[in-house]
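Just dropping this structure here.
Omission of a single protein chain aside, the complex is shown with its protein chains in their original locations.
Chain lettering (A and B) follows the sequence in which the chains are written, and residue indices restart at 1 in each chain.
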Amino acid sequence: MTSFIDYVLGGFGSGMIIALMALALVLTWRATRVVNFAQVGQAMFTTFIALSLQTLTGSWVIALVGAMVAGALLGVIVQYLVLRPVKRADTSGAIIATFGVLIALQAAAGMIWGGDSRAYPQPFGNTAITLFGREWPVSAYDLVVVGFAVILVVGLTLLFTRTNLGLAMRATAFNPEVARLSGIRVGRTLTIGWALAGIVGAVAGVLVAPTSAISPNSFDILLVFAFTAAVIGGLDSLIGAVALGIGTGLILSVVSGYSDSSNAPVVALVLLAVNLVLKPEGVFGHHKARSV
Amino acid sequence: MMRDLLRLPGARLVLHAAVALLAWLLLVGITGMVDPLMNYYIALMAMYATAMFGMTILVGLSGQVSLGNGALMAVGGYVFAVTTLNWETVPFTGIAMNGIWAMLFAAIGGVLIGLLIGGLGARLRGPYLAGLTLGVAVGVPAIANRFPELLGGETGLQLTVPYPAGGYAAAGEFVDEAFTEDFPTEQQDELPTEQIEDLPTEQVEELPTEQDASGDDLLTLDNFPNEGDVLTEGDVLTDGDFSADGDDLLTLDNFPNEGDVLTDGDVPTDGDFSADGDDLLTLDNFPTEDELPADPSAPDGALDPEFAVDPDVEATFDGLDGLDAGFILEQWQAVLAVSVACIVAFLALNLVRGRQGRQWRAVRDDSVAAAVAGISPGRSKVSAFVVSSVFAALAGAVFAQILSYVGPGAFGLGLSLSLLVGVVLGGRGSLWGAVIGAVLLVWLPEFVLRAAGDRGWEEQVTNNAPNLIYGLLVVAVVLVAPGGIVGSLQSLVRRVRRTPASPSAAGLAERVDAGVGKDDS
Partner (left out) sequence: MLAVESLTVDYGPVRALANVSLQVPAGEVTAVIGANGAGKSTLMRTLAGLVRPNAGTASLEGQVITGRKAEDIARMGVALVPEGRSTVPELTVEENLRLGGLWRSRAERAATQQEVFDLFPILGERRTMRADTLSGGERQQLAIGRALMCDPTCLLLDEPSLGLAPLIVTQILELVKKLAEESNIAVLLVEQNAVTALRVAHTGVVLNLGTVVMVGPAQEIASHEELRHAYLGY
């Protein structure tokens, strides 16, 4: 029983990171009805930028901010140069294009920073917290990760529900024509959505990097987990992405704890498959036909 | 005239068979004329083409973007490896196992996994399907880790290429503990273009000094179990090691699908090879000096195609040159891959140009209209998936024989992405596109490596350049030429043909029809 609780708690940090990456996927999906499979590539790239900044300045905060700025820029560039010009009728095209971006980004990162795994410095304590006379499988760093995730989720929720920009983004996502007829600058709104997703992805990348090393391909598996979480959460739902992201992290942690971490991808695949069969629109999704 | 002939019943079948047969004769002829390295490339291209014929059907005709076909290849490769390594005879029949049976089992594996994933995916659209198949691409190869005894875990399984009359090594024989532990896990992440070249190269690379020169990867090579055997010339198979009348072996007639081959006493069986099977592996490792530069960890000088030939390697060449007609491993692998590719091409041609192809396209373009016309969209999508899965499984079985190895790293996400890249660049929806894509996948990296060698690029730039080019090309193709190379050529030809004539009345009528058809809905 103790070990079960440990495994569950141990999954929180990674669950939060999956949640953030899922959040990024949801943001681009809501903005442009495109699942950005290049999202982890962008996050990987900005994390390398963060690592370079960290080495240069020694400051974790500067590195994080730099990654966020780079993430926003990269999101804007990818949306503006790649996704915007894809012909609307070519539904496969958008998906294929995002994979093209992923391949190119990974290769570019390999060119610039090399293909080897690199350690990312731990900014805070990574030792287990001792409380109530017992060691918990949670470190100070995990708490920082959770804190960041909560801030981002709350901030984004407020942005979407309380601000004009948020309303414009939601309207644009659901019905771009009505949005345009209402005077909303749709193109700009879409691009902002991608920039936001880029920022969230960048934060996720910088947060995950110290717990696993970073290499051009190291986030591939994160893409699968995040996609699983985002889809099960309903792709449109911020709350869903976060809840399912954490959930996925916990499940994977328990599975890895009782068997082996190499089973995690298989488990994710099973979760995804079962969900897509039982509830194609996701747990938090809207039950309506979707034309993709 | 031609058109009328084609209307005759069975005419298309004959035509397609003729095309496939001609291609086969031509390619097999070529394999007899080129060096082992070229044969290795031919084998790879045929293998990619086999898998990508399936991608053409799945992505192009049926409109389902799949990233999982690399994993479907893994299914084929593993079924091939596991059945050949573990079964002496075909279950329930008592017939001796051989390569053809193993390929057949691989194809059956392909049908099953295709039904499973296609069934799951048939209801899914666009990104959902892409995501599911992405999960397949990452999750399925990981299953190997779940069953280390049977599937070899992270290390994978070594296997011998069934020669015409096949002999197989027992499971696990080549995998020792040290090897298992030191096998680099990063390898899993590498894209197959590197992967493909890595594996054989690493096996080939024998010189301890080179290993010292090139960093961490090489630890594994120290542990490579058959190192010693590989090195010495004496261990290399020569005519004498095979049956006395070795000439029989060299002809294509002995291709194991012929029943008599199995029972024919003249043909060598396991026993005719050295008993411990280790020697067989030396043929896998047939060293081709040009492969060496492909190793990312090789010293810079190795990138030069003119790289000095190692004396040992030279000797090996001599040994095999004596064989004349074609028992060189690479040639056999190329013939095998080409044969499978031609058979698959024949099947694909019939499917694509026939009723089934029209149904796939109809469902892709408008599933509601197709359903109204009596085509079941679900069944059509699943059938496309199953067909592509069978092709992928066959390609996987061929791949296993080209590498003489199966392992999760060889069938990773990178392989799946490569297939997508190839099919998109060549031209979605065109079988020719698949062929061109296969050629691109094999030659672009070679071309870049060569260019890099000439310009003295840094290694990490060189190694990543092919993928950077692929990625950018994919984006460019989607944006400006969705039909890929074939589509662009076709529209170019059309434009050239049309220019002299003024827009014809028929053409105009066609466009008017199209416009009215889009009536406000």
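One rule holds for everything that comes next: a contact is a pair of C-beta atoms (placed from the backbone, for glycine too) under 8 Å apart; a residue touches a chain by one contact, two chains touch by 3 or more.
Not measured: the values here are computed from a predicted model.
Residue A:178 is the one among A:119, A:154 or A:178 that touches the chain missing from this view. For the options A:168, A:223 or A:272, the residue in contact with the chain missing from this view is A:168.
One chain is missing from the display, and on subunit A it is touched by residues 164, 167-168, 170-171, 174-175, 177-186, 286.
Keep in mind that, in the parts below, only the chains that are shown with their structure count from here on.
With each centre defined as the average position of its C-alpha atoms, the distance from subunit A to subunit B rounds to 33 Å. On subunit B, the positions that touch subunit A within their shared complex are 59, 63, 65, 67, 120, 123-128, 130-132, 134-136, 138-140, 142-143, 145-146, 154, 186, 189-191, 296, 413, 417, 420-421, 424, 428, 460-461, 463-468, 470-475, 478-479, 482. Those residues of subunit A that touch subunit B in the shared complex are 29, 34-35, 37, 82, 85-87, 90-97, 99-108, 110-111, 114-117, 215-218, 220-221, 223-224, 227-228, 231, 260, 262-266, 268-270, 272-273, 276-277, 280, 290, 292.
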